[in-house]
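Complex shown without one protein chain; remaining protein chains in place.
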Amino acid sequence: MVQRVSAVYMLLFLVFLLFHFVLTPPHSYQAWRDWVRSPFVGIAASVFFAALLAHVWVGIRDVVLDYVRPIGARVLALALLGLCLAGAGAWLVRILWLPRP
Amino acid sequence: MLRPENKRPVFFNPVLIQMPVGALTSIVHRVTGILLAAGIPFTIYILDLSLQSDQSWSRVVHLLDAWPFKAIAIVFIWALAHHLLAGVRHLLGDVDVGSGLISARRSAWMVNLGGLAVGLLAAGALL
Partner (left out) sequence: MRFSIFRFDPERDKKPYMQDFEIELEAADRMLLDVILRLKARDDSLTIRKSCREGVCGSDAININGRNGLACITNVRELKEPVVLRPLPTFPVIRDLVVDITRFFEQYHSIKPYLINDEPAPERERLQSPEDREKLNGLYECILCACCTSQCPSSWWNPEKFVGPAGLLQADRFIADSRDRATRERLDDLNDVYRLFRCRSIMNCTEVCPKGLAPSRAIERIRLALVKDSL
């Protein structure tokens, strides 16, 4: 379910992104930064990344459940995955929302 | 007398078991999903660089122009295209569109070839 909902949102966002880059590609740092920092894009992108991380959590968890049989290794793999995703999330919050010099 | 079960052999060799098109679409969906997931840190890194300063933005622009990057980009664009198309096929299947065997076979071919077509298109555009 999480995977389906996130998939639909990501699909829409990626199409939006594609159109943006094809129709009005950003030519300067200023333009790019202002675009990303605009509230609409900022929120849409944040939701996208949240959806992405949730999607990948379910996705890779499923792969692990299929191929990693020993229970210890499985727990380890899932813990590692969670850690990586949490790290990615924190990094993204920093990029998208914290002030930059 | 039968031997205990654990002494019995098992025939299991995926290479010798026939894989219909749908199975190919599905396994590639999985492989591309893993590939894309593995690419996330790099994507975030590029995003980070592109938003730090004027200089780092130009570095990203240069990086994207280098041919090793383009080669990788083509692989990722193919992967994304396949994953996306196969994903849409899944979602349609969930609401019972195209889940008959014949239409599922046809859509599996469309996904496999469509993904490759987008990959080739990207190669044409980038190289």
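So that you can tell them apart, the chains are marked A and B in the order they are listed, and the count of residues begins at 1 in each.
We adopt the following convention: contacts are C-beta pairs under 8 Å (C-beta built on N, C-alpha and C of every residue); 3 or more make two chains touch, one makes a residue touch a chain.
Keep in mind that this is a model prediction, so the values were computed, not measured.
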| item | value |
| --- | --- |
| Among B:Pro9, B:Pro68 or B:Gly124, residue touching the chain not depicted | B:Pro9 |
| Interface with the unshown chain - residue positions in chain B | 2-3, 5, 7-14, 16-20, 22-23, 26-27, 30, 90, 93-96, 99-101, 104 |
| For chain A, the residues touching the chain missing from this view | 1, 62, 65-67 |
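Throughout what follows, only the chains that are shown with their structure count from here on.
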| item | value |
| --- | --- |
| Cα-centroid distance, chain A relative to chain B, in whole angstrom | 17 |
| Residue ranges of chain B in contact with chain A within the complex | 30, 33-34, 37, 40-41, 44, 47-48, 50-54, 57-58, 80, 84, 87-88, 90-91, 94 |
| Touch list for chain A against partner chain B, complex | 4, 7-8, 11, 14, 28-29, 32-33, 36, 52, 56, 59-60, 63, 84, 88, 91-92, 95, 100-101 |
